[in-house]
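Below is one structure, written out as structure tokens; the observations come after it.
With one protein chain removed, the remaining protein chains of the complex are shown where they sit.
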Amino acid sequence: MSGIEPYMVSNGATLLLLAGVGFAVRIVRRNRLWREAAASLWRRRRLALCVLAVYFVIALLDSVAWKGGVPEHAVGVLPNAPHSIVDRFFLDTTEASYSAPFAAVEFYGDRPLRHPGAHPLGTDIIGRDVLYMALKGARVALLIGGLTSLIAIPLALMFGVGAGYFGGRFDDFVFFLISTLASMPGLLLLIALIMAMGRGTVSVCVALGVTSWVGFCRLSRAETLKLRELDFVRAARVLGVSEPRIIFRHILPNLAHLIVITFVLMFSGLVLSEAVLSWLGIGVDGSWGQMIDGARDELSREPIVWWNIAAAGTALFTLILAVNTVGDSIRDVLDPRTQGDAP
Amino acid sequence: MSPLLEIRNLRTAFPGARSGFGPREPVHVVDDVSFSLDRGEVLALVGESGSGKSVTALSLLRLVPKPGRVTAGEVRLDGRDLMTLSVGEMRRIRGKRIAMIFQEPMTALNPVLRVGDQVVEAIQLHELVSRAEARARTRALFAEVGIPDPDERLDAYPHQLSGGLKQRVMIAMALAMRPELLIADEPTTALDVTMQAQILRLLRDLQRERRMAILLITHDLGIVNELADRIAVMYAGRLVELAPRAELFANPLHPYTRGLLAAIPALAEPGTRLHEIPGVVPSAGRWPKGCRFTPRCSERFEPCEAQDPAETTRPNGRRVYCHAVAEGRR
Partner (left out) sequence: MGAYVLRRLGWGALVLLGVLFLLFVLFFAVTDPDDIARKALGEKVPPAVIEQWKANHGYDRPLWPWQDFENNLLFDHYRRMLTFDFGLSDADDSPITERIRDGMGPSLALTVPLLVLGLGVSIPLSLLVAFFRETYIDRMGVFLCVLAMSVSTLLYIIGAQFLIGKVLRWFPISGFDPDPLLLPRFLALPLLVGVLSGIGADVRFYRTAFIEESTRDFVRTARAKGASEARIMTRHVLRNALIPILTQVVLAIPFLFSGSLLLESFFGIPGLGGVTVDAIQANDFSTLRTMVFIYSLLFVFGQIATDLSYGLVDPRVRFE
């Protein structure tokens, strides 16, 4: 056994994430502009924000895991493996085969279930609770969207702001790089990257990150070019302010709204891409995309097993819809161009 | 004879900022404005930016941009209230009986259509004529408004013309149907000084030739002198004074009008300091109670802050809205 196991990394990352969220909340509360934007967002999209919060909480509950505490009689559970809080709610719920939602007997064969009526969304072909799997998918989806954005946005900022601010050879290089990447078909490049790097959550996220940073890089480069010529940046340069300081004090804060907008709009695209990757057999384990892909053939059974595809589809759709509506409003609230100019 | 255009108690509102969780309070950026315009008369509507003069003009044509709307009042053209007309009837008045030119000739023309076609459209919208004839008339209009080489310019795109030429195209478009009333919204603001003089002279000549009424909207009292028969001064959405030009220049009654006149360099006594009105125009929705000019007025007294000023009318049709004038202090 090696010293650090994946579940420990996950626990640590969860703590870091919570700290980051707390930090972000503090920044938002301190700055009047952000505070007003947040208040306006809350007024407009209360429901969607609540939905997102629910997904977030589920993902968090599934990210904190520890070993032990598993009842001995539990079926299909490794007693020595780490289990997350979500896992612990569903210990020992596995059946032998399909169960329809709230059924007392098996869907095919009419044998009694071990937990009659205890599967509100039914079970899949090997008897796993569908609700459980749908809940587990939340963490995977947020991980895909979040981790990938954490890779793509800093990458894009580094190249975009650098190219826009310093210009010259570096700009030529970045422009060539983003032109090249932009002219390769996104999905194919993605697939090629995953095939080259091997499959797995991290490599999928890295591949998604590499293919999705180009758009924002172009945007931040153009925006930096504009900002660089503005009087307050020029004044700072004339006053002898150091270049890193200009970038961090004057350029980046003026890109902050774009970062937030891009993050939210990117998120839904990433999660949807993962569904397509799952269907190609190179997705992330435990994602809704895999559930949908696995359940596709069940629609041709007689009678139809519909509940697992419905659960995964609904979970995916609800998350994306909430993100999209919030994203739209964030853009309206933060983007000065779309703001109404009523007197 | 009834006036060509008569505006009574016009009010135009925009939804204001949302405060707390309550509904949006409408802000009346044009508040209870009345004036009339005779045939062939030039009335200048003067005020600082934000005084509601442009919105007044757009209200006449029912072109107030959404989400603003006219909430009350009448606009009578030859006795017919434009506010009660159907959309189609209103359309037949726009461009035909009342035409309008705008401040920014750069953006007021469609960038992807040839300027000639844009004038041809103005003709064909109201009259069943062949394209060739409409084009011939456009050519004549171009010559009339002083566009050199009108044949070539017909097929030019807006970006190929200078600002002055674009404004001439706008004027040609407005004159296409021989309107009885031309609304000119700051027609020279975006142009340089020599161009301003030329466009003003053109407007004056055209007005005299065609006996057309003009509602001239401007913040520049200097250009009013050349054109206007009467002057209406607006402040913070309200009319403050309306008088024949000569009388207003000779004997301004409202303190705001006096402040405006004293701020014109050409009228100031040589060697004296140019006057300025203290303070700034309050933004829409943050207007003080009572007379809206009170905080900046050097002659304010008790009723100013409490009550809206009463109207004082003089026999020659001159009107002033000021407590000081009403009480005979002036």
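As written, the chain order gives the labels A and B, with residue 1 at the start of each chain.
To be clear about the criterion, a residue touches a chain if its C-beta (ideal position, glycine included) is under 8 Å from a C-beta of that chain, and two chains touch if they have at least 3 such contacts.
These figures come from a predicted structure and were not determined experimentally.
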> Just one of B:S49, B:N110, B:N251 or B:T313 touches the chain that is missing; which is it?
Replying inline: B:N110
> Where the complex has a chain not shown, which of B:I7, B:V27, B:V46 or B:M100 is the residue touching it?
Replying inline: B:M100
> For chain A, which residues reach the chain that was dropped from this view?
Replying inline: 176-177, 179-185, 187-189, 191-193, 195-197, 268, 272, 275-276, 279-282, 289, 292-293, 296, 299-300, 309, 313, 316-317, 320-321, 324-325, 328
>> Residue by residue, what part of chain B touches the chain that was omitted?
In response: 61, 63, 65-67, 88, 91-96, 99-100, 102, 104, 107-113, 118, 121-122, 125-126, 157, 159, 170, 173-174, 176
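Simple rule for what comes next: only the chains that are shown with their structure count from here on.
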>> I'd like to verify one number: the distance from the centre of chain A to the centre of chain B, where each centre is the average of its C-alpha atoms, in whole angstrom.
In response: 55
